[in-house]
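Only one protein chain is missing; all other protein chains are in place.
Each chain gets a letter, A and B, in the order it is written, and its residues are counted from 1.
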Amino acid sequence: MNFEFRQRKIKPSIIALSICIGLVLGTVFVLLGGYNVLEVYSYLIRGSLGSVSALSSTIRWTTAFLLCGIASGIAFKGGMFNMGTEGQLYMGAISATLVGIYCKGLPAIAHIPLCMLAGMVAGAIWASIPALLRVYWNTSEIVVTLMMNYIAINFTSFLVKEYFLTTGVFGDSLTTDELAATARFPVFGGSPISFGFILGTLLIIAYILFFTKSKRGFEIKVSGVNPDFAKFSGISVNKVRISVMLMSGMVAGLAGAAEIMGVQGRFLSGFSPDFGTSGMLVALLGNSSGIGIYISAIFMGILKAGSLTLERSAGVSRALAVVIQALIICFVSVKTLKVFDFKKKEGSGKE
Amino acid sequence: MTKLAVDMQQITVRFGKVIANNEVDFQAEWGEVHGLVGENGAGKTTLMRVLYGMYTHHEGTMLINGEKVAFSSPKDAISKGIGMVHQHFSLVPSMTVAENVVIGRPPYKKGLIDLKKSEQIVAQLSAEYGLEIDPKMRVSDLTVGLQQRVEILKALYLGAEILIMDEPTAVLTPQEIKQLMETLRSLKEKGKCIILITHKLAEVRMVTDRITVMRAGVVTARVNTADTDEKKIAMMMVGREVILEVDKQPFHPGETVLSLKNISCFDRMGLPAVRDVSFDVHRGEVVGIAGVQGNGQSELADAVAGLLPLSHGEVFLNGKLMSGGNVPLLCRENGMGHIHDDRIHVGSAADLSIRDNFLAAMYRSDAVKKGPFLDYSKANEIVEENVKKYKVKIGKITDEISSLSGGNMQKLIIAREMYMQPRLLIASQPTRGVDIGATEFIYQQIIHHRDQGNAVLLISNELSEILALSDRILVIYKGSIIGELDRAQATEDKIGLLMAGIRPET
Partner (left out) sequence: MITASIIAPILRVMTPILLCALGGVYSERSGTGNITYEGSMLVGTFTGVVGSYFTGSALVGVLCAVAGGVLVNLFYGMLRIKMGGDNVVCGFAVNSFSIGVTTYLLRTIFHTNGTLSDSRIQGLYKLRIPVLKDIPIIKYFVTNQTLLVYFALLMVFVTAIILKRTKFGFAIRACGENPMAAATVGVNVNRTRWICLVITGMLCGLGGAQMALGNLTQFSEDMVGGRGFIALAAVILSKATPLGVLCTALLFGFAEAYANLLQLTSISSYLILMIPYAAVILILVLQPERLKELKRRIGMRRKLPQV
């Protein structure tokens, strides 16, 4: 059996149907939990869109999902199932943090890009390992990236605990010092729009342009759909695979950096509520298209912000959002929704 | 008269809107080899899969040995003594010969499968029917001919009295074909009914007693083999006289375009596939590579195009050595077009649109360049234009290529490969699975390309195709070029001998 991943075309109708099924099944879970469905959904909406603070919460989560979604989307487009965005994000976050803390005395205009760059480089380096192993050693990138997530999480914790631990106590997490003020993203007064969100939006525009207009984007698209055909057409599939993994790692690292610089202000061990997985869900739901990723990131941001309010106010686990998201993705790749096929159409000879 | 072995009446099979079999009647008797002939896609295999219980959604009735039957799976068919040897073998590669033979009904000892007994059974069976084989061999280590033997043994072990053979000779060498024909005859003498699905007329003549001809889902004729000849059968298959002769300008080869120097390569399983092959292809000539399928033709084409790494030797295109990191690109940049024999998996990307599939071979050209970007509107124009020029029937150019029929897809692929005016065109099985009309069109395109002073390397399993198009013919056998003939001196007999690995005595 192969665990090769190929980018496939998904019909918009299937995506719409999947969302419906996910919401319906999610509702079933709400009912199973004995909660009032209307109440749950009204909290979900109010907690995400009902006020300025709810909106900024939504945008805060959308930003992270968007960046991670782009990271996953790039890799998927090139036919690499990068499950390691979480690890790349951690590596990016720690690098950006260290640059943010220890490169003092720079003006913000230089310090911010420097931190972002540090995050991107670290993410790319972390992603290069599974990429190179896949291309030159034919090792499944899925398993390697997965394992490297656990390694990255432990490794960053190790670094913080042994070398960069702050003084004082901060809950259960291991924590570094705070970033220099010059390394923090600027804030726009009371507006819910954040710097990170603008960054993500610009990246999405670049993403769309890259894949719909450029030669490189075309090469990646072809390789992701059918590597044999790509090779036949003179496209270097190896080069594509390495480049998409590097780009993917870069964006994932940037996502980590943005999370630290925009939200946390310092590195905390285990700070990510599995952004990597959420990013993959976003990319899968958006079928790796730029607009799709943008919309599904906002959708997931709404779910996430709403579910947090839901947990605070109604005591319903925030994991409800994960349940709904995962259920939706369960159905996006299916070919038929007919589970009970009473009329047998094909003989058993057809596999 | 004894009961008919098989009597199928008014069988109709539909796949969606397509009618694969339309009210087909088919009868075969005990003790005969019955040929079921027709072109690709005529519905032969579908009909036999109905008989074997693989398709169950048909209309009509079936009688086996006079008894009315309705199968819901191959299991039912097997229990009625029907066996089928498929075109693509249904063997489990990691299992031994014995295990594969007994898989349907293994012998037990203490609740577990008795492997020793299985081996004995297979040895016994193979002795009884003269099908020599080592029961302990792993199937993945066997040659194609031997694998087929395992298939036949498997069917016999399950008690097959009616044996369906689906295109059994496509993968065999002439000697293996001869042996197979012997086997079929001896099975016939034991009173079994053998149904031979084929589109090769020579075999039909050689071994069958009667034939049923199918075309486009219906039966067009039932005749005794003795009362007919190959030409008549061909006419019944195609529905009209087949003249695949192409007008071409006289043969004036120019300078060398492609030059192979002692190339060797392995196939994807790591076995030697091409061995020490050297030849040149010049401007204005079609060089045909003839051979029985599976003698290294696909690998040769892939090796020339840089898709398989060479283990030895060099390929020169327009005098330039093709080597380095991305050989396929280098080849294309130096004027190579390639009609790949696996157009579904390698020659196209099913999930991409017609436009993108076309673009894949020419997106680097200046015609579609707009600064750092691709000029998609220009690309659309070009694709539209070529679709018209090559008479490809499509919906929109943004439809997926998988929406096209085989012939149309192939025409589109040819349009794409011709667009860059390649100095060298590799045409590997250019008309496989393509209907006669499209075949004629493709022949014209290839000859036209040659007449314009380009080189063509044609690789085909169809001898008639090689003879119709080539100026020079090379015969490949077990990965080596075993002989070379000018078109003028080439006859089917001479080529046939070479294809069998027999060199003329001179």
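Everything that follows uses one rule, which is that a contact is a pair of C-beta atoms (placed from the backbone, for glycine too) under 8 Å apart; a residue touches a chain by one contact, two chains touch by 3 or more.
Bear in mind that the values here come from a model prediction, so they are computed numbers and not experimental data.
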> Which residue among B:46, B:264 or B:298 touches the omitted chain?
Replying inline: B:264
> At which residues does subunit B meet the chain that is not included here?
Replying inline: 52, 54, 73-75, 78, 84, 86, 88-95, 99-100, 103-104, 106, 112-113, 115, 154, 158, 264, 266, 270, 272, 275-276, 309, 311-312, 478-480
> So that we can see where the missing chain sits, which residues of subunit A does it touch?
Replying inline: 1-3, 5, 8, 29, 32-34, 81, 83, 133, 137-140, 142-144, 146-151, 154-155, 157-158, 161-162, 274, 277, 280-281, 284, 311, 315-317, 319-323, 325-327, 329-339, 341, 348-349, 351
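Going forward, only the chains that are shown with their structure count from here on.
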> Contact residues on subunit B for subunit A in the complex?
Replying inline: 49, 52-57, 73-74, 305, 307, 325-326, 328-329, 331-333, 338, 340, 345-352, 356, 359-361, 363-364, 372-374, 376, 400
> Quick one: in the complex, what on subunit A touches subunit B?
Replying inline: 6-9, 212-215, 218, 221-222, 225-226, 228-236, 239, 344-350
